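What you see is the complex with one protein chain gone and the rest in place.
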Amino acid sequence: MADGFPVAFLFFAGAALLCILPKGNARALLLLAIPVIAGYIIWLLPEGNLWSTSIFELNLELMRVDRLSRIFALVFALAAFLGNLYAWHMRDMVQQVGTLLYAGSAIGAVFAGDLVTLFLYWEGTAIASVFLIWARRTEGAYHTGMRYLIVQIGSGVLLLAGTVLLWRETGSLVFESMTLGSLATWLIFIAFGIKCAFPLLHNWLQDAYPAATITGTVILSAFTTKLAVYALARGFAGTELLIYIGAVMALFPIFYAVIENDLRRVLVYSLNNQLGFMVVGIGVGTELALNGTVTHAFVHILYKALLLMSIGAVMFRTGTAKCSELGGLYKTMPLTMIFCVVGAASISAFPLFSGFVSKSLILSASVDEGYYIVWAMLLFASAGALLYSGIKIPYFAFFAQDSGLRPKEAPWNMLLAMGIAAFLSIAIGVYPAPLYAMLPYELDYVLYTTPHVVTQLQLLFFSALAFTVLQRTGIYPQGLRSINLDTDWTYRRLLPKIISAVGKPAARLWDAIVQFSLRRINNIISGLYRTHGPEGPIAKAWPTGSMVLWIAILLAATLLVSFIDLM
Amino acid sequence: MNDKKIVDDAENLPWLGRKLLWLDKKKNVDRIVYGLYFACAILFAADFMYKKYVLVAVESIPGFYGLYGFFMAIVLVLCAKVMRVFLMRPEDYYAPNDVESEDYPEDQLERLDNNG
Partner (left out) sequence: MFSGPLTFAGLGPHFPILQVVIPLIAAPLAVFIGVTSIAFLLAFAASIASLIISYSLLMQVIDGSIISYHIGGWAPPWGIEYRVDAANAFVLLIISAISTVVLPYAKTSIEREIRASAHTLFYACYLLCFTGLLGMVITGDAFNVFVFLEISSLSTYVLVALGAERDKRALTAAFNYLIMGTIGATFFVIGLGLLYMMTGTLNMADLGERLPALSDNRTVQTAFGFIVVGMGLKLAIYPLHLWLPNAYTYAPSAVTAFLAATATKAAIYVLMRFMFSVFAPDFTAATGALNLIILPFAVIAMFAASIIAVFQADLKKTLAYSSIAQIGYMLLGIGYFSHSGITATMIHLFNHAVTKAALFMAVGAIIYQTGTSFIPKLAGLGKQMPWTSAAIVASGLSLIGIPGTAGFISKWVLINGAFEKGWWWMAMLIVASSLIAVIYVWQVVETLYLKKPVGDVVVKEAPLSLLIPTWILVFASIYFGLDTELTLSSARAAADALLGAAPLAAGAGS
């Protein structure tokens, strides 16, 4: 029993402990210690259902450990460690507690063996993470956080509804592989899809993540979406629909990323595009493809965090992450620049960097299964990835035209966190065998072959060439202070417009109804007060006579019903 | 954005930054670009050097990956430019106090200027 104690509770206990520790380094140290301990425990966990409990005759499996859940939990612990190291300087208790609860919920969800536990942690991630957005403490962040929370809770509600329906259909709550078909499975599928930012359900991601605090965005980027990837891999592996969803998902965000001005939002669009690769892998569903998805999730968490950390460091020193305001920082923030380039090389899948290790698996798997169109789309997305994040991010932040900003290098803790992430990204790229060994399935794959390397380099260098040509001819879109409309337009603009168009007459009617009902309700309340209030006849407790009268009435009634019933 | 070119005092820069100062010269940047052209040429040539295992028919086109990458990149950027016409809006489009238009709270930053 003690072996399988839910790791998530360690984080929750840590969050409680944090509140009583003195402010300062003690708390920061605790924030580092907990992911390390958790990682160590997860590493040593045996496989199996280790910890179950029951509430109201529902059997809950809190610790289902297998190779799939273990690797996700491990990388979550690693991400929590890096994020907390990056945030060592931060003294905001709201974010610290939020981070622990968030990471704990994500790890708990990964180990959830049944849908009810999954739902609880699913909502836990939603509620804990919104504080990382609200912690920015501006009006805009508040509203964005609200929108984020509504979407996330909505996803949880769908999951719950699906769970209940599934339970009534099958009588089982076990979270295992499902087939789309019934309403229940569709609801669960959509719940996962929202968190995974499927096309048209994606916009909460681009809306919310760039609104979080500098450290908060790094934390956010690791958990929610990858939890959804895990859930899809567990529940819907091999669902063909996912291949097409994933392909579209890998493509459309890159167009936005090219024209987006806010570099953190560029990175979030790229996050969405990378999720597309993972979703394709899940949809293909072969062992190779699932291994590819898991590897990609693993390395993606690292290099995405690395990129967001480097841009976060720039923001920490300059107050902005916008293309239009930045440029020329390489001289004063050279280390940050180098780490950023490592992250960019990883996401672009340069050979010897971590992205290459995983994208190759997914591309190979899709060709193996004969999805050529999808393969071509993914190839396009890979070329695009170089263009909008591999080059755009470092180029516009650190080079391009001189912004005149001369910020100091990032603080040591940020550099250290970026350094570790950069080191891991390269290490995995150079020597992927240990990571491959942890994958859910046996992997027999030779990564570094001449055709592989040459074709990948061709793709990347010619895309870079295209960028150079476009940049030198001035065609490449420059950073402009602007935003771009996305699906959020429908609910931030269209919907309010419709509402106000329909609403004006409706509002007048509504007002009348409300006025009328308020008057009614007031009457009812004052009526209740007259009768039930302290002076009212029903609440009067003094007259002995009335009590006796009631006794007589009740006795008569009781006798009456007894007699009549028998006649 | 600044009309006047800032001349950096090498003394104030970190060691690594001083080493990177040569990027300031346009001539050196051009050198890098030429290097890129050269690398592309080599890679294109490399396509003839090894035996291909063609899984998809298009792969047999010489330099397929390079050409695909180049043209798709151009298509991507041109499409995106067209999208801008339709989709670009000012930062305070949705609300006067959107996260885009408002400043990042100063108390959560640590601005340090290297130029003193």
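Here the chain labels run A and B in written order, and each chain numbers its own residues starting at 1.
Everything that follows uses one rule, which is that a contact is a pair of C-beta atoms (placed from the backbone, for glycine too) under 8 Å apart; a residue touches a chain by one contact, two chains touch by 3 or more.
Quick caveat: nothing in here was measured; it's all calculated off a predicted structure.
Within the full complex, the chain left out of the display contacts the shown chains A. Although one chain is not drawn, the whole complex shows that of A:412, A:431, A:448 or A:529 it is A:529 that touches it. Not every partner is drawn; the one left out touches chain A at residues 56, 528-529, 532-534, 536, 538-542, 544, 546-548, 550-551, 553-555, 557-559, 561-566.
The criterion applied here is as follows: only the chains that are shown with their structure count from here on.
Centre-to-centre spacing of chain A and chain B amounts to 27 Å, using the average Cα coordinate of each chain. Of all residues in chain B, those touching chain A in their complex are 1-2, 5-6, 8, 12-14, 16-17, 19-21, 23-24, 33, 36-37, 39-40, 43-44, 46-47, 50, 52-53, 55-56, 59, 63-74, 76-81, 83-84, 86-91, 93-95, 97-106, 108-115. If you check the complex, the residues on chain A that touch chain B are 89, 92, 136-141, 143-144, 210-211, 213-214, 254-256, 258-259, 262, 315-320, 325, 327, 330-335, 338, 367, 372, 375, 379-380, 383-384, 386-387, 399, 401-404, 406-409, 411, 450-451, 454-468, 470, 472, 475-477, 480-486, 492-493.
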